[in-house]
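A single protein chain has been removed from this complex, and every other one stays in its place.
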Amino acid sequence: MISLAGRDILHAWGKFIFTGIGLGLLIGVTLTMAGVYRGMVDDGKVLLDNSGADLWVVQKNTLGPYAESSSLYDDSYRGILALPGVAQAANVTYLTMQIRQGENDVRAMVVGIAPGGAGIPGWPPYLVAGRQITRSHYEAVADMATGFKLDDRIQIRRNDYTVVGLTRRMVSSSGDPMVFIPLKDAQEAQFLKDNDAILQNRRRIAENPAFNRPAIPDLLDTVITSQSSNPYVNAVLVRLKPGYAADEVVEVIQRWKRLTAYTRSQMEDILIGKLIATSAQQIGMFLVILAVVSAAIIAFIIYTLTLGKIREIAVLKLIGTKNRTIAGMIMQEALGLGVIGFVVGKISATFWALIFPKYVLLELRDAFSGFIVLMIICVLASIIAIHAALKVDPAEAIGG
Amino acid sequence: MKRQPLQRRTLAVLVVIIPLFALFVYVALSSGPLAPVSVTVETVKARSIHPVLFGIGTIEARYTYKIGPITTGRIQSLAVHVGDRVTAGQVLGEMDPVDFEARIRSREATLKHAQAILREARARQAYAQTQAHRYEQLLAARSTSEEIASTKRQELQIANAALSAAQEDLSRAQADLAATVVQRENLRFVAPAEGLVAVRDADPGTTVAAGRAVLEIIDPKSLWIHTRFDQISASGLTAGLPAHIALRSRSGQSLTGHVFRVEPRADAVTEEMLAKVVFDSQPLLLPPVGELAEVTIDLPALPLAPVIPNAAVHHHDGRIGVWRIEAGALRFTPVRLGAADLSGQVQVLVGLKAGDQVVVYSEQALHAYSRFRLVEHIPGLAQ
């Protein structure tokens, strides 16, 4: 037996391929949508991965440092370091801001990393070019996505930094690329806004008679100094010694240090469950609508293709073709269209995912389940067409 | 059986379908989880590195003289302005003396009065002396009574005491006058050493509290840099090491200097070591006090040892190490690191030898099971 569907596809292959490509672009959009969602989740996960921490210690009763602002004294880490089970503890600051480079500015998350070299929690775990920070001030490691190049001079608040290294996929949970700078610089950047603000603040303090006392001449200077330093960080990243359970150390930290601590899985819940939940639902709804639209379009295409062959189907029925054969032909054509659409969709999604401003993660799992769903949609869509085909009266083939 | 037209058609279809599926397979394998991770490798070389310390400091003057009144008062005159050079002993200005002249005159009058009292006491004492002597002789000749003679003796004693008192009064009046004159002198601001006026905080007519500095004089020859080094990366910091100084206002220009002193007290709050760095030769144009300076200190070169770029250092499974490629697979080798220099080269004390290949850059975090592909540069980087 020859494949009627195959012959029909071969006969009208131009139309078929073009329809398939059109369908493919639609499927590509659907896959990309799923990819955008996966990308958001992945942004959250790489943020946690790249911090290299087992525990996050934050201000008491906050969901910091990513989902909520948190600040704790920068010497808290010393106490944490002394707790049993803690192998490493390092301060870290996060601040999302605009970074200027020449005329342009880039939105980025500035990460202040504790001194000590690669391997300290918070440091970029791998580079794609350049080197890690070696000076304790005014050097930066930037993510490729910022567009900065090695040896670029970038401006963060009041100071210029030299880009000495580049990373890849180091992003905040909202997809902003990261720029790593030494902790002390970052603390200063968080606090000291700009020269004008500093000057105004100094003037304001000097005008306050409580601080500017003739009898105590050094008081003003002391007050200004104490007000323009920033002894806070956003979180302490903790690495555990082997053999210690994260939950137990969290318990100890919460109880004795009166700070809040989160494990990796709790942090993931916060990031994915709270931070990107509504965006994810938004995309999920869009995905559902896209799937429904795709199904409707596939059904429509198959139906139209079948109606175009209604005469031939009548002849086939008249000369004794079984219903099963005719239904099989239509369904095979629908599936063939689906396969071509999927291939085109997967290819186009992969290529245009690269030019999206934020990360689009096309997972194999999604592609696979997408394919299964597509095949089911094709089968369901062909049912309408098959129904129409089987309703055709073979008598129609005989004129009069 | 020949089936020409169909073959042509089939061919045409294959021309479209096969590249499409080939592209599909390529896309599936070159992106996503199946794609190999691009990595670059470098050979470990035994090299001597020059570790360098990096610190940030501010220009400060070693000697700063703050000059102000010791009593509350009003400034009468100030002869110098910011930037003026002064010499030791130079009078820079004066507080308003108010009633000091009158007080000196009063003291002088008191002194004269005391002198007059002394003269009177002397006169009285000389008379009493004569009287006493005469009555002694008369008593010896039994020409006067014992009672009168003893009265005269007592008068002499009283006159002696009055003379002493007058002499002491005179000393006091003299001292009072001297003290007032000295106080008057102290209303003047005098430069304690040669230097440069850095601050002039008040102008004539201003009332200032006792102890408040009106002028600040610095010794420009004694400028140094109060430098802070992070404690973690300050090993080997000692006095005498050569230093390069870059001033914030003169970027690109490097001045030479050396470590003058490492402070015995470190900053416990900021976790920094403090050191004073001095210029080897006085800069032609004096940097302003308070300017930010970046200080790099060259440590002596270290003996040959395997050296890797710090980008090759990774943290994996709770250990610091490097990824090596062995028999086509990635293997994590824990290492112990030694000194590093500012260009990102770091010595390996234990774990590697020269000639080993280590992964430097990678597109993603690596795992032992990662598929990888060796490349010259990580793709996607703007060169």
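First chain written, first letter: the chains are A and B, and each begins at residue 1.
One rule holds for everything that comes next: a residue touches a chain if its C-beta (ideal position, glycine included) is under 8 Å from a C-beta of that chain, and two chains touch if they have at least 3 such contacts.
The criterion applied here is as follows: contacts and distances are computed from a predicted model.
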Among "Cbb3-type cytochrome c oxidase subunit I", "Molybdopterin-dependent oxidoreductase", "Putative ABC transport system ATP-binding protein" or "Histidine--tRNA ligase", UniProt-listed name of the chain not shown: "Putative ABC transport system ATP-binding protein"
Omitted-chain contact residue, chosen from A:Pro84, A:Gly102 or A:Gly320: A:Gly320
Positions on chain A where the hidden chain makes contact: 1-2, 4, 7-8, 10-12, 311-312, 315-322, 325, 393-395, 397-400
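Following the convention adopted for this analysis, only the chains that are shown with their structure count from here on.
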Rounded Å distance between chain A and chain B, as computed from the means of their C-alpha atoms: 46
Complex contacts: residues of chain A adjacent to chain B: 10-11, 13, 17, 49-50, 52, 75, 87, 115-119, 125-132, 134-138, 144, 147, 149, 164-166, 168-169, 184, 214-215, 217, 231, 239, 241-242, 340, 343-344, 346-347, 350-351, 362-364, 367
Residue numbers on chain B that touch chain A, as the complex places them: 6, 9-10, 12-13, 16, 20-21, 23-24, 27-28, 31-34, 54-56, 208-209, 211-213, 229-230, 232-233, 269-270, 294, 309-311, 313-315, 318, 320, 337, 340-344, 346, 360-366, 377-378, 380-382
